[in-house]
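Only one protein chain is missing from this complex, and each of the others stays in its spot.
So that you can tell them apart, the chains are marked A and B in the order they are listed, and the count of residues begins at 1 in each.
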Amino acid sequence: MSAREDILKAVAANKPEAVDLPVIDQTQVISYANLTEQFKTVLQSIGGSAVEINDLSDLKNELEEKKAAGEFVVNRITELGELNDAATKMSPEELAAVEITYLKAELGVAENGSVWLYESQMGNRLLPFICQHLAILINKESIVATMHHAYEKIDSGREGFGVFLAGPSKTADIEQSLVIGAHGARSLRVFING
Amino acid sequence: MIHSLPNYIDMKVGLFIPCYIDQFYPQVGIATLQLLEKLGCEVSFPLNQTCCGQPMANSGFASSSKGCDKNFVGNFRGFDYIVGPSGSCVLHIKDHLKDDDRPGEAEHIRKNIYELTEFLTDVLKIEKLDASFPHKVGLHTSCHGQRGLHLSSMSERNLPEFSKPEKLLGMVKGLELSHPARTDECCGFGGTFCVFEEAVSVKMGKDRIAEHAANGVEYITGYDESCLMHLEGILKRMNSNIKAIHIAEILNSNA
Partner (left out) sequence: MKTMKHAEAAAQFISDEPRTDWHNETLWFVRQKRDKASHGLPEWEQLREWASQIKHHSLSHLDQYLVEFEKNAKANGVTVHWAANGEEHNRIVYDIIQKNNVQRIVKSKSMLTEECGMNEFLHSKGIDIVDTDLGERIVQFRNEPPSHIVLPAIHLKKKDVSDTFHEHLHTEKGNNDPQYLTEAARIHLREKFIASELAITGVNFAIAETGGFVVCTNEGNADMGTHCAKIHIACMGFEKIIPKAEHLSVFLRLLARSATGQPITTYSSHFQKPREGQQMHIVIVDNGRSKQLGRADFRNSLKCIRCAACFNTCPVYRRSGGHSYHTAVAGPIGSILSPNLDMRANADLPFASTLCGSCSNVCPVKIDIHDQLWKWRQVLVAEGYVDTTKKVGLKGMAFLLAHPSLYRFAGKAGRTVMRLFPWLVNNKLNPWYKQREMPAPPKESFREWYLKNKQS
């Protein structure tokens, strides 16, 4: 306990004179004429793909076909059919075999191609990371311009975990050569519904 | 033809010639003086000036350069403007000149000292020059003038583009200006860095030169003779045909 007191005492003694927080004036922030187009362009530039859809029929079909073919897919989107609840309780070892995870995200961010996922939307924190491929559904009207707008809409402290996820897992640690599929999902498709 | 600008005639300009220009590159001092006189300034050169104190201060010995500071204030008090052909030395004075005995005079100097191209652009507001230099020239953007005195916009910043030295070079007849691929990377002089970090310093200089050479320049110019001295040293060792020349010499040239 003494470290805590010592640190807090030293910080109190050494901190600079109080200054106010700045006002983040959102009128000074970039705006986009077409949020969906901007989102798609950026997502593609960071290795993901974006598909605009008008209904969920193709996605439902895809899910059914994969299931029928015996692929280990996990669905966490109510609108697509039955949720795979068993997966939420699986061990990492078991989840490592998941081929595709289908998730519904809260919103998309046009400036950086990311989506926000609450833990409840993942079912299991590990799922969006450990699966080989990731398919994410967002509503078109949920796309916001920037991160300032995104944090207005989400409550990042509401659940135990949440993530802004932008594109597939990647690395450039070997001679700055971009490689998609470092540890996490090898691909990300975002379906924009609306 | 001389562009005398009568409204500047009463302007008293103190000419600040940094020590290494005085000792090794007198032609740069001469060009600066002639140019300012051509443009109608009343220029005098205080005879007891030595050095701005920067070599000591940048090496951590700012506390030892008090004597230099006092000498500087003694030489340059009483002028409307102080002008020097070296961005780095001017910046040092602007940022660090102190004199506890004459704080007001030191402050006046700090506020009214200008690097040459800055003075020509911002104070004299030169729009044309009677100069000719029919050569391919590469501009070296020295850091202290650029990032310290804001003589030109900086590649790192997201702000409107401009360049005071370039604007002036654009007024010189026959001059063909080119930019190195990295428009504003440091040449590696860095004061005593040039000897204490000799390997990095020289490598940086060689890399700057390679970019200018790729543009086929005949001259590398700039507003800081110290950087040019470093580049010239490397150019000569390489037996290069490229020459280093101070911008004052170009702006004052009449071929």
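Structure notes:
Basically, contacts are C-beta pairs under 8 Å (C-beta built on N, C-alpha and C of every residue); 3 or more make two chains touch, one makes a residue touch a chain.
Just so it is clear, the structure is predicted and the values come from calculations on it, not from any experiment.
The residue from A:V51, A:A86 or A:A182 that touches the chain not shown here is A:A182.
Of the options A:E52, A:E79 or A:E152, the residue whose C-beta touches the omitted chain is A:E152.
By the touch criterion stated above, the residues of chain A touching the omitted chain are 1, 3-4, 6-8, 10-22, 24, 28-30, 42, 46, 92-93, 96, 109, 111-114, 119, 124-126, 129-130, 146-148, 150-152, 155-177, 179, 181-185. Although one chain is not displayed, chain B still touches it through residues 17, 19-30, 33, 45, 47-51, 53, 55-68, 70-71, 143-144, 147-148, 154-159, 182, 184-186, 188-205, 207, 229-230, 232-234, 236-237.
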